[in-house]
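A single protein chain has been removed from this complex, and every other one stays in its place.
Showing subunit A:
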Amino acid sequence: MAWPLIKLLPAKTNFRFVAFSKFAAILSVVLVIGSIASVLIPFEGPCGGLNCGVDFKGGTVLDMNRGGQPIDLGALRDTLNDAEGLHDVQVQGDGGKNVEAMIRFETPEGGNPAQKVDEIKTHLSGKFEGAQFTRTEVVGPKVSGELLTGGVMALFFAILLMMVYIWFRFEWQFGVGAALGLLHDVILTFGLFALFNLEFTLTAVAAILTIIGYSMNDTVVVCDRLRENLRKYKKMPLADVIDLSLNETLSRTIMTGITAVGALVGLAVLGGEALFGFSIALIFGIIVGTYSSIYVAAPVILIWGVNRSDADAEIVDMGGFKGKR
């Protein structure tokens, strides 16, 4: 048997990435604008077009079952709508025999939110024999506002930190390119959540932060090679050096991308409802992150140019990892 059994790419590729960068730039701009629009419109509440979960919007979610007996969703909905002081009631079955139901409503206002939810649960247990609640989530309006602020802050600081790191390790053009690439990935992922109405929760913020980490990983690999080639081929035009570096790292980019996506597909399919949105976002982010390190970060460096004069060509080097050259 000849190894490797599968070889995704020939040993040497010569794709002209830079030649397509204008087309890619237009595509990226359109996608980013589209994503921003779908996230913001309609201009309502804290979440706009995002389907915010209880974490950020405040609210109550109950999972109810009757030990395997089917639940009359209509009756359940009526009971809840008749209950005093409940707004925005949603009842969702499990799609099959409705042995399980998910109930959502706005957390009742004033006083002690969780106490009122208990009263509602008692009321439901009275009406539906054998009703059990396997999950209860109550988030008051005060807490949800804080969680939203915390989430946005986390994303902002993550991008900032990455930019500073790249700036420090490479050159400022690399830092700007990497930061724009990250913004691109984050905005498109937001767009994905808005477009497919995936529930946007704290876990989704964790997913986006992970995408930032992964996309950065990818960008660093490309930038590393770019820096090395800039030193090696001092006379080669910048566009060619970028193409060369992208081609050289391409097989690694694709191998790692496929491994990561493949591992996560299992999670999306088998991980259950709780992790579905999370893993879909991660898969999407990995694909977009791979694209952005080729078509966002590198062209930005091309537009701004890099200082390649001999005196300054020695790029800021922290030294610690590899010692003096």
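Please note the rule applied: a residue touches a chain if its C-beta (ideal position, glycine included) is under 8 Å from a C-beta of that chain, and two chains touch if they have at least 3 such contacts; residues count from 1.
To be clear about the criterion, contacts and distances are computed from a predicted model.
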| item | value |
| --- | --- |
| Among "NADP-reducing hydrogenase subunit HndA", "Alpha-D-ribose 1-methylphosphonate 5-phosphate C-P lyase", "Branched-chain amino acid ABC transporter permease" or "Protein translocase subunit SecD", UniProt-listed name of the chain not shown | "Protein translocase subunit SecD" |
| Selected from A:Lys22, A:Arg135 or A:Arg231 as touching the chain missing from the view | A:Arg135 |
| Residue touching the undisplayed chain, where the options are A:Gly68, A:Gly272 or A:Gly305 | A:Gly272 |
| Sole residue of A:Leu202, A:Met236 or A:Ile287 that reaches the chain not shown, by the stated touch rule | A:Leu202 |
| Absent chain, residues of subunit A that touch it | 3-8, 11, 63, 111-115, 117-118, 121, 132-140, 142-143, 147, 150-151, 153-154, 157-158, 161-162, 165, 169, 202-203, 205-206, 209-210, 212-214, 216-217, 220-221, 224-225, 228, 248-249, 251-252, 255-256, 258-260, 262-264, 266-267, 270-272, 274-275, 278-279, 282, 321-322 |
